[in-house]
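Now for chain A:
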Amino acid sequence: MVQVNLWAGLRRFTDGHDVIEVEARNIGDILKGVSKAYPALKEIIDGGVSVSVDGRIISSGVTEPVNQDSEVFLLQQLKGG
Partner candidate 1 sequence: MSNIHVNATVNGDEVGFLCDPRETLLDCLRDKLSLTGAKEGCGTGDCGACSVKLSGRLVCSCLVLGAEVEGQEIETIEGMSRDENLHPLQEKFIEYAALQCGICTPGILVATKALLEKNPDPTETEVRYWLAGNLCRCTGYDKIIRAILDTAADMREAS
Partner candidate 2 sequence: MQYYTPKSFSEAIEISMEAKGITRFLAGGTDVLVQLRADIVTPDVLIDIKKIPEVGDILQNSDGSWRIGAAVPGAQLNEHKDLKAQWPGVVEAMDLIGSTQVQGRATLVGNLCNGSPAADSVPALIAAGASVTVVSVNGSREVLVEDIPHSPGKTVLEKGELISAVNLPARNTNGGDAYLRLIPRTEMDIAVVGCAVNLSVKEGIVSDARISLGAVTAKVTLVKEAADAIIGTTLDDKALTALSLAASAACKPINDKRGTIEYRTHVAGVLAKRAAQIAYKRARS
Partner candidate 3 sequence: MALDDQNKSNFKFVGTRPKRPDGIDKVTGRAKFGADSYAAGMLHGAIVRSPHAHARIKSIDTSEAEALKGVKAVVTRADFSKDIKFTSGKDSEDWNVLENVMADDRVLYDGHALAAIAATSALIARDAVKLVKVEYEILPHVTDVDEAMAVGAPVIRKGAPDKSVPPGLHENVVSYYESGHGDVEVGFQEADLIIENSFKTEATHQGYIEPHACLASLGSDGKGELWCTTQGHFKFQKVCAALLGLETSQLRVTASEIGGGFGGKTTVFIEPVALALSRKTNRPVKIVMSRTEVFRATGPTASTSMDIKIGMKKDGTITAGQGTFRLQGGAFPGAPGGMTAMCAFAPYALKNVHQIGYSVMSNRPKQAAYRAPGSPMAAFAVESVIDALCKKLDLDPIEVRLKNASRKGTKASYGPTFEEIGLVECLEAAKSHSHYKAPLKAGQGRGISCGFWFNFGGETAVSLALSEDGTVQISVGTPDIGGSRASIALMAAEELGIPYDHIRCTVADTATLGYNEVSHGSRVTYATGLATIKAARDAIRKLCKRAAEKWGIPEEAVKWEDGHAIPSGPNAGDFEPLSLKSITEKMGKTGGPIVGHFEATPEGAGVSFATHIVDAEVDPETGKTQILRYTVIQDAGKAIHPSYVEGQFQGGAAQGIGWALNEEYIYGSDGRLQNAGFLDYRIPLASDLPMIDTVIVEVPNPGHPYGVRGVGETSICPPLAAIANAVSQAAGVRLTELPMSPPRILAALKAE
């Protein structure tokens, strides 16, 4: 199981949890897992999020592998100027 850290603004949708556990081997699994666990988050995730895995920010790829002990954070989608 992977520990997925959420930003505080999402606490409203997860009964106050900052961290949720998800069955996942890659980022795609994480996003599907989070949406399944808390359907209210689906729209925000579909609106675009980035995921940080062990300090590296994955802007959009879903095939990136994730280890069970990876540090995983959901982040607002990164764009640039």
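As a working rule, contacts are C-beta pairs under 8 Å (C-beta built on N, C-alpha and C of every residue); 3 or more make two chains touch, one makes a residue touch a chain; residues count from 1.
For anyone wondering why these and not others, all candidates are chains of the complex that A comes from, given by their letters.
Every value quoted in this text rests on a predicted model; they were computed, and no experiment measured them.
Between chain A and the candidates 1, 2 or 3, a touch occurs in this complex only for 3.
Remark: chain A residues 5, 7-10, 12-13, 40-41, 43-44, 46-48, 50, 52, 54-61, 64-65, 71, 73, 75-76, 78-81 touch candidate 3 in the complex.
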